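If you scroll down you'll find the structure; I have some questions about it.
Rest of the complex left out; these chains stay put.
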Amino acid sequence: MAKPVKRHSNTAGLPPGTLVHVGEKKTEEVQITYLDYDELNFQEKQVSDISECFQFKATPTVTWINIDGIHRIDIIEKLGQQFGLHPLILEGILNTEQRPKFEDFEECIFVAIKMLGYDDQKQSSYAEHVSLVLGPNFVISFQEKVGDVFEPIRDRIRNAKGRIRKMGSDYLAYSLLDAVVDNYFVILEKLGEKVESIGEELIAEPTEKALHQIHSLKRELIFLRKSVWPLRELINGLQKSESSFIKESTRVYLRDVYDHTIQIIDTIESLRDTVSGMLDVYLSSISNRMNAVMKVLTIIATIFIPLTFIVGIYGMNFKYMPELEWRWGYGIVVLIMALVAVSMLLYFRKKKWL
Amino acid sequence: MAKPVKRHSNTAGLPPGTLVHVGEKKTEEVQITYLDYDELNFQEKQVSDISECFQFKATPTVTWINIDGIHRIDIIEKLGQQFGLHPLILEGILNTEQRPKFEDFEECIFVAIKMLGYDDQKQSSYAEHVSLVLGPNFVISFQEKVGDVFEPIRDRIRNAKGRIRKMGSDYLAYSLLDAVVDNYFVILEKLGEKVESIGEELIAEPTEKALHQIHSLKRELIFLRKSVWPLRELINGLQKSESSFIKESTRVYLRDVYDHTIQIIDTIESLRDTVSGMLDVYLSSISNRMNAVMKVLTIIATIFIPLTFIVGIYGMNFKYMPELEWRWGYGIVVLIMALVAVSMLLYFRKKKWL
């Protein structure tokens, strides 16, 4: 899970458009791949020099350039010059703290989103900064490191499955967004399982560890929410944008992705409600236990304190205490004490403390 | 009641429009029925092959095709081809996790809603995914299993009761929506009774079981709210949509359904407030009981601890303790102790602890 405030200040004061990579470097090598296709043709290649991709700018085929690793500023810069990208786009690609947004430029549409992942070791989700540049016949995608949720899309392009090979670059961009959004459900499921297992633990025994887990869950849900809320606006904006890059037929698909983001937000809110409820249950369990402890103390103390007083009386050393001399004094006192104890117990039963 | 996160991830990565049934299969057999009618004619038949229904596409009569069971993808696919349904409609029909929504297509209107049911054994409500496709002269409805709230509508069509036989397919679609929404009141009543009975139980005795019931009620209300909120937007959208499939005369009826959804939301909010109030009452009852326990302990302890001290004094074995030799020493000490006890009791009465 993310820290609430990340280092962003190293860019403070720099002129806008200065290309600085913000965030930690998550990979050593930068990997560049392109897929170029139309309904009939298809080629895919991993290249070491970004300029190999420039040939496709002029062709009518759809080209998808994918770049894993965004710390090599020179590559981004070259690409920017070749495709005529606005300095703010380049800045947005490099700034891993960029809030999800889309920006409508004349020559292209820029989309920045968060791709979620789940770290099984740390038992928490993390976000990866992904940017898309959508032009009339190309999509360029930037990721922080190798490994993504786009493999099924590549397969569909390679094998000409579905309608993707017949559609334009806007449909490709939509498919990428859809893959990212669909993956949120996978993360939410993991969180859902975690919520359930902590919930069961809590009913069995409310420990302080559980409390810390509940709070960490809460923070994780807030973190997720922060990633999804702007996503919703983003996709709504894209769907309603007047850009000519997005065809009418693709908008209905974007509306579908929009519905998914709403569903994700609903699920997050449900989980938040559940977690809040767990906190309430925890707190009242604690107070119930306290109550039980107090009751035991009270019962024991209120029974034995008067009895101890009685035995104390006959432990006094007064010379003239007639009861001490009686033949059945001891027995009578024991009897009286038994009576006191029994009436106390009856009183407690009446009060429903037993 | 539903789990917060349901399995949805098995569709993640699939191309949009891939037909996969999401959710558990709730019935074995798929049951297909059609009703075809206009003001004068009427026929109803249960068919085993969906293609028997295709003849009605061209006729001017209103046709209602109802399909119980949505796991047979081939049936849905055939229907889709025949009626020219968009791939996203088919996906929406099959996805039982679909959030209530409506979508305006050129050739039809697609509506997805939740039909509520109440499981008397589990003592909780559940939702069934219902989809409607409204065309110029047909309505196709899809349900997860046999058994629904539409029987009165079928009766009205069969017996030509009310104005339904004189109206078009849009009025039929409205009638179906109205039936689903009206059924929410039935569920809310059951919940209302549950709330009341728990409330009474709580006043009699605040147990931890009641606390868990309150929390489960709270979750159930959140679940209901999640179903109704999008319904409200949906019906508002339908009523204001510019689709030519919905005639002006039907819109006033949709406005009426809209008012009902608002009333349902109001009722849910009232129940939520009541349940929250119950939680407060529970918590302060618990703390009041704690208080009562503490008071008993305090009264007993503060009366007897000083007395025990006094008897302890005269239990000391000092050689030279003049009081021990006195003739009335014992009596005086008993008297002093009685005085202490009485003044303590008076003090407690003054403090209103007794």
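Just a few scattered comments:
For reference, chains read A and B in written order, and residue numbers begin at 1 within each chain.
Here, contacts are C-beta pairs under 8 Å (C-beta built on N, C-alpha and C of every residue); 3 or more make two chains touch, one makes a residue touch a chain.
Here the structure is a predicted model, which is why all the values come from computation and not from measurement.
The complex is built from one repeated protein sequence; 2 chains are visible, and the structure file as a whole lists 5 copies.
Just so we're on the same page, only the chains that are shown with their structure count from here on.
One finds 26 Å separating the Cα centroids of subunit A and subunit B. Taken in their complex, subunit B has these residues touching subunit A: 3-5, 7-9, 11-18, 86, 88, 91, 97-99, 101, 103, 105, 205, 208, 211-212, 215, 218-219, 222-223, 226, 230, 279, 282-283, 286-287, 289-290, 292-294, 296-297, 300-301, 304-305, 307-308, 311-312, 314-317, 321, 323-330, 333-334. Those residues of subunit A that touch subunit B in the complex are listed here as 149, 151-153, 156, 161-164, 175, 178-179, 182-183, 185-186, 188-189, 191-192, 195-196, 252-253, 255-256, 259, 262-263, 266-267, 270-271, 273-274, 277, 280-281, 284-285, 287-288, 290-291, 294-295, 297-298, 301-302, 305-306, 308-309, 312-313, 315-321, 351-353.
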